[in-house]
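One protein chain omitted, others in place.
We call the chains A, B and C, going by the order they appear; numbering starts again at 1 in every chain.
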C-alpha cells in the first residue's frame, strides 16, 4: 500500500531518525525494567521541562498512560468527568472501566471537545450528594482536544481552580500535547508549562510525534508515582527492556525535538487550512483539520491520491504529522480550494 | 555499568541484529494498530509452525500475554491452578488478579516448578464442589519452567488429558518456550510442536531471546481470538505502531532465528553446567542454572567479573542468552569448577 | 416522624402480614444458605408462573438482582444498552461497573424511560465494529419503567426480536414488575407472561410490593444459573439464613399476593390520577405519578400532610404502595384538583 499523500493519522507515521539513533545506542547491557540509566533520567528531565517537581514513567501506549494516571485520582466507586467526545470515552475500548475497576466516565459537553468549569458544573451540580449516585473524583481534559483545539493557560487555570474548589483531580490526556504546546508558542519550557498549566497529571504523548512506542506518564505529585509503578507492572506494562522506551523519550526531549516535530506538523496543518478556511468545522490550532466536504468532493480528493478519513457524512478529517511533506500539505490545501 | 560477563538474566540482553533490520524495514507508512501487512501475517505463520490452526497476536510483555490468554479460559469467579513458584504467582505484581478480575491463583506443588496431573489432582480434588469455594477453571504451566526444566511431549499429553477430563483450560507460559523447544530438538516445526503439545494457548516469548518488546499470544482456538483482541485494546496493549512488534516476531520466525538463538543460549548453559554438575540444584534443560554456592564462593566469582543473582542463601542463578559469548560461558564453568 | 399520608416511595413501606407469617414459619432448623426446603421450591414455582423453564434465586436487593443477571449476558469488555434515565445508570451507585468488571452502560433515549428497537439502533448502529469501541452485549429495560410506564407484550416481542437479531442479551429490571403485570391484567400467569415477554432474565421485585428484603433473579436460560450462584456468593449475597428470603418470595407468590398488592397500589395511583389528569407528565400505568406542580402548590400539599419528593423544579413524584390507604389516595387526588 502506497500512501503517497497521507493525512489519515499521525499515529502510524514513521519513527524519527534521532529516535532510532537513541534506541540503537541503548542496545548495550543495562539493568532490566526501569532500573537502567536512561529510565533513571526521566524524573529530572521532566522536572526541568515543567519547572516543578514531577515523576515520569514510560509506558507503551496513551491508553495505558491515561488510565494509570487516572488511577491515582479516582477510586473505583468514583467518576471521571470528561467530554462526551473524549478519546477515553469513545476510542479506548473501555480501558478506563478496566483500569479504574468500574469507575464511571461522566460525559460533559463543550465546544470543540473542550471542557469549561461551567460545562462541568452543569453536569456535576445535579448529582445528588448521596451514595446512590456516583460522585465525581476527577476531571480529564485532552490537550490538544479531539478537535484539535488548544486550552490556553487561562482556561487551564480556571479549570484547575474549579477542580481544587470541588476537590477533584485534574488529568490531561496529552496524546497531542506537543501540538498544543507548539501552538501556544515560546521556548520548550515556556510552551510545556503553558500547555500543561497546573494539572495533577499528564499523559505526554510522543508516539504520534515521531516516537515508536513510548509515552510518558507525568505525575506532578511524585508521591503518587509509587502507586503508578505498582499498577504499571500489574497491568503488564513494565517492559523488561524498558531502556528502549526511555531512549525514545529522551531523544524526543533532546534539543526539543518534540516541539520542533509538532511545530512542523502544525505548520503543515496551517498550509492545508489556508486552502479551506471557509470549510473548517473547528479552528485549526494543532495538526488536525475537520473540513466540510461532500461525498463527491472527498472522492475527487482521493482520486488525487490524498488519503484521509471521512468524518460523518459531510466532512473529512485530515491529520498532519512530523514528517508530512510541505508540498503535500500545500497540494492538499490547493486541491480543496479548487473543488 | 559494564557487565563484562553477564549472567544476570536474558531479559535485558541486546536486540538481535536481524530484529533491528526488520524493525527498520517496517519504518514506512502502513495502517495503524494491527491493521498493517506484517501483523496480518502472524496467524498464518504460527499456524504453519504449529501445524494446527491458531490465531496469534503481538503484545509487549509476557505478563500481558499470559493474562490475556488466561482471560479466555477463566471466569472472574474461577481459579487458575499453577505452580507455587510460577512466575504469574510470584513475579508479575498481581497481574492475573487484575486481568482476570479477581480470579484466584491456586498453588500446586511439583519438582522443578513443573506440574503433573497427580500434583494438580492433589490440590484440586479436596475442593468442594459448592459455591463457597472457588472452582478451578484452568491450569497454567511454564515451558521451560521457572527452574529451567522442560516438559516432554508425554508430560504435556498427560496434562492435556487431565485438563480435558476435568474440563479445565490449559495455558502455557512460554517466556522461554524457545529454550524448551531447542532442548527437545528437531526442526523448528518438530520442536515447536513437541514443546507446546496440545495446550489451548501459549504465550510465546521472544523478548528474552533476542527481541525488543514483542511476545505472541497464540490461541489454538481461534474463535477466542476476538475476545483477546478486545481485551488487548482494553488493557492498553494495542500499540498504534504495531507493525514494529509484528516485525520483531516475524524476524524471529524467519529462518528459525528463534530456535537458533535458543540453541545458542542452551549450549552456553551446558558449557557452564559442565563445570558444576555436582553443584546443580536442577538438571539444566534450558538456559538457566541454579548452582549451590556459598557466599564466599559467590564473592569469588563476582571478583572475577561474573554478574549473576543470588538464589537464596546458598545458591546462585545464572542465565545465558542468545548473545552469551561461548568464552564467557566456558570461563564461568571453569571458574566454578576451580572454586 | 409520622408520615400520615405517605407518597414518598413504595421502597420503605411496611412488610405485608402474610410475609411476616411466612418468615415466622421458617423459624425452625433447616439447612443453611440455599440448601433449605423453601429455597428449593423457587425454580418450580417460577417455572409454573412463567410457563417456561427457569431458575430463580433470592437476593436481598434489586441492585444485586439486576447486576447478577446482567453478569451472565455481558462480558467485562462489553456494554449494556439501557435508557439514559434507567435506575442502573442513575441510582445504583455504579453497581453495574462493579459487578460487570467495568463493562459500560450505553445510554439510549426513549419516551417515558422506555426503549424501542429504533432508539437502541440509533445508539448502537454508529458504534464501529472494531476493538476501539465498546460493543454492546445486552439490553436492559425496566418494567414498569422509571416513569411508571409498562411495556406491552408487543413491545417486548419487538425488543426481543431486535435483541436476537443483533445477538444481544435482554434483561428486565422488574423492581416494579408486579405493577406492570397488574396493569396488563389477567390471571397471575397471564399477567406475568405478558409483562415479561421473551426476556432472557428478570429481576423480579418483591420488596417494593410488600416484601422485606428479597427479590428474585429469574433466569430463563437455567444453564446460566450456576454462574449466578457462584457470583452471588462471591458478591457476599448468599445469606446463611436464606430460608427467610425464600419464605418472603413464596408468600408473595402464594395466592398471587404479589399481583393483588400491585393491583391495590395501581388502583390507588389511579385514584390520585383522577384528580390531576391534566397535570400528568406521563400516563399512569403503574404506581407512580409525575405531576406538574409549582413550588407553591407543592408547599400547599405538604401543609396538608402529604409526603412526596420534588421532581425537578416544577413537578413532584407520588408513589403509591401495597398499603396505601384508599382514602389517602382520594384525598391526594382531591387536594391536587383543588389547587
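Here, contacts are C-beta pairs under 8 Å (C-beta built on N, C-alpha and C of every residue); 3 or more make two chains touch, one makes a residue touch a chain.
Remember, predicted model here, so these are calculated numbers, not experimental data.
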Among B:51, B:102, B:185 or B:222, residue touching the chain not depicted: B:102
Option touching the unshown chain, where B:14, B:38 or B:131 are the choices: B:131
Hidden partner chain, touching residue among C:43, C:92, C:173 or C:200: C:92
Candidates C:12, C:44, C:122 or C:161 - the one touching the absent chain: C:12
Contacts of chain A with the absent chain, listed as residue ranges: 33, 75-77, 101, 131-132, 135, 227, 229-234, 238
Residues of chain C in contact with the chain not shown: 1-3, 6, 9, 11-15, 20, 24, 27-32, 36-37, 59-61, 63-65, 67, 92-95, 97-99, 207-208, 212-213, 230, 233-241, 243-245
In chain B, positions touching the absent partner: 76-77, 79, 90-94, 96-98, 100-104, 131-134
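As a convention for this text, only the chains that are shown with their structure count from here on.
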Chain occupying the middle, per Cα centroid: A
Same-residue or different-residue interface between chain A and chain B, half as cut-off: same
Rounded Å distance between chain A and chain C, as computed from the means of their C-alpha atoms: 43
Separation of chain A from chain B, taking each centre as the mean of its C-alpha atoms, in whole Å: 34
Residue list for chain C, restricted to those that touch at least two other chains: 76-77, 101, 131-132
